[in-house]
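Yeah, one chain of the complex is gone here, protein chain that is, but the others are all in their spots.
After this line comes subunit A, so read on.
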């Protein structure tokens, strides 16, 4: 990206005056900073939204106005930071997500290693996991409720079940993606299988594992909330449902914004840990562009 434009200042001496090279101006979207673009896009969406509601094209029953949503968001946030019921429910949801994510991380890495490194894992576990991956796991929520009751357990289980797949798949893929030359080097050093695993393959797989963990962070939130929908008890998912039943759609929107922010922060947290652990490189959003 650098080095494409040669920096020839106008006053360079000794050269015959040439017509200044026409610099093709960058397109507008390239020049404007991303935060300004984002704000503009958001303003546009909110503007259209407000117009649609103000003109009465949709009733406020179905679609609360941005203003109403904003007020609801303010109320909900205030409740959250002052330790009201929203805070209590948030803590429960957040803990469920965190526990689920931790279980998903451990189980995902362990199963990923088994699939990539053992014959039993590759020939027995892998097909089973593919079948399970294809299953609509959300549909299992009532089952988990039946098994684990109405407290936090079924939600933690749901979060873990949904979140662990990308960790497992990416771990296995990362272990399988070992560089041929590096593998040859380790063989030439007469490294044992175990040394090849933990000094080479595992290190190589780390960026993939983190890519999986980032997906898992977001999926864990979805898992916990869905389980709360179906399992009841406490949590933000329950509050979302109550808002929905009470036709308080502005409040529902506010909760969705809150949950999105939470999932985003969790994603960022994993990203920060990744930058520290995998200090020699970092992955983008998807493992494929690493």
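Here, contacts are C-beta pairs under 8 Å (C-beta built on N, C-alpha and C of every residue); 3 or more make two chains touch, one makes a residue touch a chain; residues count from 1.
Note that in this section contacts and distances are computed from a predicted model.
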Exercise. One chain isn't displayed here; going by UniProt, is it "ABC transporter ATP-binding protein", "Electron transport complex protein RnfC", "Molybdopterin synthase catalytic subunit" or "RNA polymerase sigma-70 factor, ECF subfamily"?
Worked result: "ABC transporter ATP-binding protein"
Problem set entry | Of A:123, A:184 or A:275, the residue in touch with the unshown chain | A:184
Seminar exercise, completed: Answer key for A:46, A:203 or A:248 versus the chain not shown reads A:203
Problem set entry | Residue numbers in subunit A that touch the chain omitted from display | 179, 181-182, 184-191, 195, 199-200, 203, 279-281
